[in-house]
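A protein chain is absent from this complex, but the other protein chains hold their places.
As written, the chains take the letters A and B, and residue 1 is the first residue of each chain.
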Amino acid sequence: MPSDRHGARPGIALRTAALGGMLFLHVPIAIIVLYAFSSESKSFVFPIPGFTLKWFGVAFQRPDIREALLLSLQVAAVSTIVAMILGTLAAAAVWRSRFFGREAVSLLLILPIALPGIITGIALRAALNLAEIPFSFWTIVIGHATFCIVVVYNNVLARFRRTNRALIEASMDLGADGFQTLRHVILPNIATALLAGGMLAFALSFDEVIVTTFTAGQQSTLPIWMLSELVRPRERPVTNVVAVFVIAVTFVPIVLAFRLTRDTQDVAGSTK
Amino acid sequence: MRSTTAGAATPAVAFHSVSRSFGDVLAVREVSFEIADGEFFAMLGPSGSGKTTCLRLIAGFEQPSGGRIEIHGDDVSGTPPYARDVTTVFQDYALFPHMSVGENVEYALMIRKVAKAERRRRAGEMLELVRLAGLYDRKPAQLSGGQRQRVALARALINRPRVLLLDEPLGALDLKLREQMQLELKSLQRSVGITFVYVTHDQGEALAMSDRLAVFNHGRIEQIGSPADVYDHPASAFVAGFVGQTNLVEGYLAQRLGGFPGNYAIRPERIRIVAPDAPVEPGWACIDGTVVSTTYLGASVRVQVAVEGGELAVIEQNLDGGPTRAGRGPGAVVQLQVERRHVQALAASAG
Partner (left out) sequence: MNTLALPADGPLRRLSTRLIGGPRLMLFLLLAPPLAWLGIIYLGSLFALLAQSFFSIDEFSGVVVREFSFATYREFLGNPSNHDIVLRTVTMAACVTVACAVIAFPIAYYSVRFAGPRLKALIYLGVMLPLWSSYLVRVYSWKLILAREGIVNWFANALGLGGVLEAVLELPVVGGPSLSTSHLGTFIVFVYIWLPFMILPVIAALERVPASVIEASGDLGARPRETFRRVILPLAFPGIVAGSIFTFSLTLGDYIIPGIIGPSTPYLGQAVYAHQGVAGNIPMAAAFTIVPIVIMGAYLALAKRLGAFDAL
């Protein structure tokens, strides 16, 4: 449904509703950023009495925050790499051939995000419990990679579907074997989609709390640290600063992912 | 890879009872033919007739379900596309969108680890050959359809394959450009001396360009021969109908014009319209009729004539000019004459 060409103007009610909805989505985020600079430390009083940068310094001095941040970054990095490999393999298989059970494979990939996160979490917890596996860095990664695979899979499969299969035949026809074709034709063509999927997976993992609470044991990722602060607040301004930091760390890869896939859509559009 | 017995007489491509099925569908049924070295060979047929599958079997994108394919005398069963001395110009060109025009053209050399400077030099030569010099750094997306088609040609030819496969390469171009490219392709083939195997559904294109052509229908070859052979002596009603226009006659009319009962094909331009009382030369057949309609085609005029036992189409060259010739109006009484050697007996068609 492309834009209205007859010059019909949206009604005032529609404009208000749309604008109101978008403000509803974004004003709270802006407010968090505002509070991070608040000089008032005891309460969430509004209007904010004064502005200061001192809480940023305090937050970065805190060893518990630095450790949680480091753990979150490590978990997100490793989970993303696992998801990029497994998601790309699955996308390649589904794109390449129509095999028996292809629908079932798609469903299996989507299931970890279609079912509530708590189910994935409690299921992993139950399995770890049954198998008597102790919590570790890797139990967190296992949980995160499981729901990140589908993010990469969706992005890469969408790109594959826009890729002309004859490109692969052309490459082999000109003397490149399967691996050379992978390196010179397939990977360059899916690179931006793969990267975008990886970025989204990173943001998703970095921010995840529901599954993590079931697989982390005593370890504290940044979202787990925040959750404990929300339940039992200790130093509110520090929490505000960490919140802003989380926003920044997750927004950057999402914006990059958006730009990466949008550019290639433009290119695809111009070749038509 | 190349066998030592290969010589001038070894065909470039040989099919021995090759079949290919996709599930329950038999796309190619026990097809056998040979393509001589240096030949311009067209594979003509409607869509779904098996011609493109045969091309993909030669390229190695498909493997036969039965039979044997030889390229320059070597059995290529199980040989992947990259180990065959054959390249393809794809219907939609399949240019690598992430590479420049030059990188596309050099691809085969890059894979063979040719030094960059040498690669660039040879790509420049190829681009000059297809009259695209100076477009080395463009992206395929910035080119017109005709230019992309030339890039695809240059890319396929750069490593001098012994056989070039072309899959409806002019299908996406408009009429004017298509006619120009037909001439260019033909002269290019002569100058490089490579075997061309050309798939098309356009009978005019096949007749104009090929040394020999094979007419495909329902996974089989109905006829192989030179364009004149196939046009003048169609082996079946399908070939007669698919290559050019034709009158198919049977029953009384067949007896009258052919001399014997059976099925015959008569090209409309071989029939002449004469006065009802005109004399008949020896070796000619004749029949009286009434003009039903005339269609003005520019260079020629098509006249539908009702005769005893059917209707015949006649094509007359438009020598007089003007929309209709005198004595061709609907209802005009005429005599049709055709030389018996142009009344072509047909075998029953598989289709």
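As a convention for this text, a residue touches a chain if its C-beta (ideal position, glycine included) is under 8 Å from a C-beta of that chain, and two chains touch if they have at least 3 such contacts.
Keep in mind the model is a prediction, meaning the values are calculated, not measured.
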Touch with the omitted chain, as defined above, among A:L69, A:I140 or A:A203
A:A203
Determine and list the subunit B residues touching the chain excluded from the picture.
78, 80, 82-83, 85, 109, 111-114, 122, 125, 159-162
Against the hidden chain, subunit A presents residues 1-5, 8-10, 14-15, 17-18, 21-22, 24-26, 28-29, 31-32, 35, 43-47, 82, 85-87, 89-90, 92-93, 96-97, 99, 105, 108-109, 111-112, 114-120, 122-127, 129-131, 142, 145-146, 149, 153, 172, 175, 177-179, 200, 203-204, 207-210, 213-214, 223, 226-227, 230-231, 239, 243, 246-247, 250-251, 254-255, 258, 262
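Just so it is clear, only the chains that are shown with their structure count from here on.
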How far is the middle of subunit A from the middle of subunit B, if each middle is the mean of its Cα atoms, in Å?
54
So, in the complex, the side of subunit A touching subunit B is made of residues 164, 166-167, 169-177, 180, 184-185, 188-189, 267, 270-271
The subunit B residues in contact with subunit A across the complex are 59-61, 80-82, 86-88, 90-92, 94-98, 107-108, 110-112, 140-141, 155-156, 159
